[in-house]
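Okay, structure first, notes after.
The other protein chains are all here in position, but one chain of the complex has been omitted.
And now, chain A:
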Amino acid sequence: MKIWREYTLTISLLFILVFFWEVTARIINMAFILPSPTAILVKLWELKVVLIAEHLPATLLIIFIGLAISILLGVGLAVSMNQSKIIEKAFYPLIIFSQMVPTVALAPIFILWFGYSIWSKVLVTVLITFFPITINTYDGLRSGSKELKELLLTMGARKKDIFFIVNVPTALPHFFSGLKVAVTFSVIGAAIGEWLGAQAGLGYFSRRMMTQFDGAGVFAPIILLSVVGILLFLLVKWIENKSLKWRQSQ
């Protein structure tokens, strides 16, 4: 079990932290403020049907739609900026600026615009996930070696050839780095969106439990959200390894 050995330290540390949490929670003994890990797990088990069948799909839908839009938008922007100096000059500062705006503070406005429909949540998700994809892909497209491009020119390559033969493959690892950051952000984005206004979803459920002073109920969907984030990350990593097989020979 190579994986097990590799993560021994992480798992041990996690156990120690959870153990202290359990002990502290039991000493404080106010479950609505600090529920113990065991209480959370029990709650998760009790709520498993409603969380997994009803609220998880709602959140996943936001995550997937948001990520899909982010990938299209991010890659589209990165390619356009790579192709045109004018587009780059116009958009690049705005893209940076879009990240200075506190998304969490803006989210209520999206609720006003789109109501409780899925699009307000998708917009929050897109706003925080398109950035790492755009910037990484853009940098990746620029990182192709000048010597290699010149070599292609001496072979009579056109602009299109250089783009697909040099730029796209060099950008791919960068794109995946961006996507790995984006998928973890997407979970946060969806949860924030749901927090502010929704009729279903893990974020919404967590907030509803807060109004009922159900500490364990607040944490249970959050545990599920973290699991979603980790699984998405692993999925991207798996796709990355599949499509960048050559890196194993480095």
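Going forward, a residue touches a chain if its C-beta (ideal position, glycine included) is under 8 Å from a C-beta of that chain, and two chains touch if they have at least 3 such contacts; residues count from 1.
One rule holds in what follows: contacts and distances are computed from a predicted model.
This figure omits one chain of the complex; the name its UniProt record holds, of "Aspartyl/glutamyl-tRNA(Asn/Gln) amidotransferase subunit C", "NADH-quinone oxidoreductase subunit NuoE", "TonB-dependent receptor" or "ABC transporter ATP-binding protein", is "ABC transporter ATP-binding protein". Here one chain is not drawn; of A:29, A:117, A:145 or A:226, the residue touching it is A:145.
Of the candidate positions A:42, A:61, A:95 or A:165, contact with the hidden chain is made by A:165.
Contacts to the hidden chain, counted on chain A, fall at residues 145, 147-148, 150-157, 161, 165-166, 169, 172, 244, 246-247, 249-250.
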